[in-house]
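Excluded from the complex is one protein chain; the other protein chains are retained at their positions.
Naming follows writing order (A and B), and every chain is counted from residue 1.
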Amino acid sequence: MTKARLLTTAFAIMLLSGSAAMAQEPIRIGAINPYSGPVALYGDEVARGYQLAIDEANAKGGVIGRKIELLRGDAGNPQQGIAAVEKLVSDKTDIFVGTYISAVSNAASDAALRYSKIYWDTNALAADLTARGLPNFVRSGPYASSFADVSANAVKDLLGPAIGKPVKGLKVWIESEDSIYGTSIAKQQKELLEKEGVVVTGVGAHNFRATDLTDSVLRAKNAAPDIWINTGYVPDGNLLLRTMREQGFKPAAILLVGTGDTFETLDSLGAEYLEGITIVGYPRPDQTETYGPGAAAYLAAYKAKYQRDPIAPQGMTAYVGVQMLIEAIAAAGSVDMEKVRAAAAKLDKPPKSYATGFGLKFDAQFQNTRAFPTVVQWQSGKIVTVFPKEATQPNVKLVNLPRK
Amino acid sequence: MTQAPQQPTTTPPSFGVQLARYAGLIALSAVPLALLWSNPYWVNVLAYTYLFAALAASWNIIGGFGGQFSLGHGVFFAIGAYSVARLYLDVGLTPWIAIFPAAALATIIALLISWPTFRLRGPFFAIATMAINEACFALANYSDRITGGPRGILVPFRAGLSNMIFIERWKYALLMFAFMVVVVLITVWLRRARLGHYLLAVRADEDAARAAGIDVLKVKLQGMALSAFLTGIGGGLFAMYVRVLDPPTLFTLPEIGVKFALIALIGGIGTIIGPVVGALLIVPLENYLRGTLGGDIPGGHLIILGAILVAAALFLKRGVVGAVLAATQRSKRSRG
Partner (left out) sequence: METFLNILVSGILLGGIYSLVSIGLNLIFGVVRIVNFAQGEFVMIAMYATFFCFAKFGIGPYYAVFLVAPLLFVLGIVVQRLVLQPLQNEPMMQIFATFGLLILFENSVLAITRGEGYSLAGAYSNTVIELFGLRASFARVVVFFAASAIALGLMLFLSRTMAGKAIRAVIQDRQSARLMGINVERTYLLTFALGAALAGVAGALLAPIYTLSPYIGGNFILAAFAVVVLGGLGSVPGAYIGGLMVGLMESFAGYYVDPALKQAIWFIIFVVVLIVRPSGLMGQAGAEEVGLREQT
């Protein structure tokens, strides 16, 4: 070979191996969540969901020729959120995902914008996260309105008929914990229900860390509602239910929103008391395969990796969220903020495309309009999906409504 | 409530010398910023460091010099933050000016709260201030119209000097640094002023001070007013930096109110440079621990932080500054 040819070949080889080496650089996804503090369990569960989606993608060779790596940033309040973003950026993070606390998501996504990095939120609920119109923000999962919508539908189409009462004039008490999560959902529930002609006999707010909730229960009891709704966390939800049992407050139906569908509540109240209680929650792996394709596979993967059943359904929504992100990256062919967002805007997948039963279609503010929670019911100590109909297994019926 | 730290019985150096010493120490604390100004992660950490140094130094005026161990300074911080945010968003007032009426409001509230609670001594006062902080937390969460309730107030990003919103983080860090310098200079002045001497006398022995003719309540109120005013300004700066203000962010005791005291304690309570030293130690450490350990072991970084706090309390009883002073005194004495 001539010297020139040798050099050219060597140069070509170098170039090729150089770009191959660059293509080997993994895509780093920074997951910002509270991994310490009172909701640490959920932050961790959400991150587990991310990891499962990433493992799945990596098994197929990653995306755009690169493997994916998950990094974690612990943040329990906005200042920590900013610091976590800064740390992850210095660790060469390409894309951010999160976040179990809305205030953290707010500050962190804002910080991520300074670096033109996408903030792909899978779980935070506050409406203003998308209403802000931040150019890097995308929300793949349901939000406060979704929960409020499904609660109202559950009351109207599921519980009202089950207890044999017409919707107009149905009496409902709306209880919630007093942070942005509970209050924003409660506010919308009230609007939606009143529009349907439901009588909201009262709205109560309580602190989720309260040592006693007898006052909240007695107030609700006095209003004699047909249906009692609570949006809260596990400690207050459990205490409320126990207090209701103590005080002999027996509304015809109980609807919990957000939490109350895990072993933490089962252990606390017992299967017998929980029988028939319905929950508006994140979709669960027991859904039909037609409604939630891949749900069973998620369950199997979780059990294999973590040696136990999923702790909370938030994880599967997180898993699906990252699956959607990976699709957007693939469609964009890059991790660039604008390209990914533009590609996401064009994605259009019908409902029932994912394990959670979600579809994918972002509105102008990049909220996924096809992401909804489902309604489940405690039946003999197990959680069973009961709403919407397509998600429900064929032999499933409602139990204990009205409550005995 | 505490015994005064063992002060050397030599005559204090002249004002000029003192000023020079402090200027030197302050310049030292600027070194990290000068070295790391292009690294946004560290610049962010430094911005908080300087801000909390200033807040701890403000707390130190009444908590250290005055010996009134308030754990409720978060209330003044929150008032400053909310007020600046509202004035900026509703009236369009530039934060550079808004911090002053905000701080004034914080001061008024501080005086209203303190005038009756200063009857309490020591831990009773501390507990009462904590209770007030919790009460304000609940009230802030409840009053949608004033504070935005649970949703809080969100300040959108609109960069501009007059908005006190910057794209580059180092500008924030510089702002916080300047604020810290101002507060430290005020404490230097205070230490030498009559009010400072009265505060120290009240701390050492309240009854003796009263017997000596000092109007104890007035002195405490003046100290508190100054302390609350500066804390309110700090809250306003925080508002324009983090721009997400909700009750949990502003009123959580371990993150805000107690932290001011903690930083002053670990640095050296009642000293001038102590709060700065404390902040330079604690804030970067906490951030570093959270960044490296926070994701993997739930709460792992805080286990270490808790252990460090306990160790610091046991082995640095006078704070870092106190320990350094004691060490230099020992070497002075051994030298003859």
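Note that a residue touches a chain if its C-beta (ideal position, glycine included) is under 8 Å from a C-beta of that chain, and two chains touch if they have at least 3 such contacts.
Keep in mind that what you see is a predicted model, and the values were worked out from it rather than measured.
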item: Chains in view that touch the one left out, judged over the entire complex; value: A, B
item: Contact partner of the left-out chain, one of B:G24, B:G92, B:P116 or B:G213; value: B:P116
item: Options A:E194, A:D215 or A:E289, residue touching the unrepresented chain; value: A:D215
item: Where the unshown chain meets chain A, residue by residue; value: 36-41, 44, 178, 204-207, 209-216, 218-219, 222, 234-235, 238-239, 242-243, 245-248, 264, 267-268, 270, 273, 311
item: For chain B, the residues touching the chain missing from this view; value: 1-3, 69, 116-117, 119-124, 126-128, 130-132, 134-139, 141-142, 205, 254, 258, 261-262, 265-266, 269, 297-300, 302-303, 305-310, 312-314, 317
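In the analysis below, only the chains that are shown with their structure count from here on.
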item: Chain A-chain B separation of Cα centroids, rounded to whole Å; value: 38
item: Interface residues, chain B side, partner chain A - complex; value: 39-41, 44-45, 48, 138, 141-142, 149-152, 154, 156-157, 167, 169, 242-244, 246, 248-249, 252, 255, 287, 290-291, 294-296, 298-302
item: Chain A residues within the chain B interface of the complex; value: 31, 35-37, 40, 44, 47, 71-74, 77-80, 82-84, 86-87, 89-90, 103, 106-107, 110, 113-114, 126, 128, 132, 178-180, 182-184, 207
